[in-house]
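Removed: one protein chain of the complex. Kept in place: all other protein chains.
Presenting chain A:
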Amino acid sequence: MATEAKPAAKEDLKVDLFEDDDEFEEFEIDQEWDDKEGKEALQQWEDDWDDDDVNDDFSLQLRKELESKSEKSS
């Protein structure tokens, strides 16, 4: 019984997921645009964020915490 009930529950979840607030906008039937233009959004990404810098606020606090011998913490 339990195994039978599971897929149904999963299906329900899917229906909810796909209620679809994100329906792609319709275009005019003959709508065209210059598809060479939309490059700006492609350039605003970084893959070199995982650096060795530990001077940000979080790291400074982490260092302080690790160097404190006491057991108490927030």
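Couple of notes before you dig in:
Keep in mind that, in the parts below, contacts are C-beta pairs under 8 Å (C-beta built on N, C-alpha and C of every residue); 3 or more make two chains touch, one makes a residue touch a chain; residues count from 1.
Please note the rule applied: contacts and distances are computed from a predicted model.
Chosen from "Geranylgeranyl transferase type-2 subunit alpha", "Non-intrinsic ABC protein 7", "PCI domain-containing protein 2" or "pyridoxal 5'-phosphate synthase (glutamine hydrolyzing)", the protein name that UniProt gives for the omitted chain reads "PCI domain-containing protein 2". Mapped onto chain A, contacts with the missing chain fall at residues 11, 14-27, 29-33, 35, 37-42, 44-47, 49-50, 52, 54, 56, 58-59, 61-63, 65-67, 73-74.
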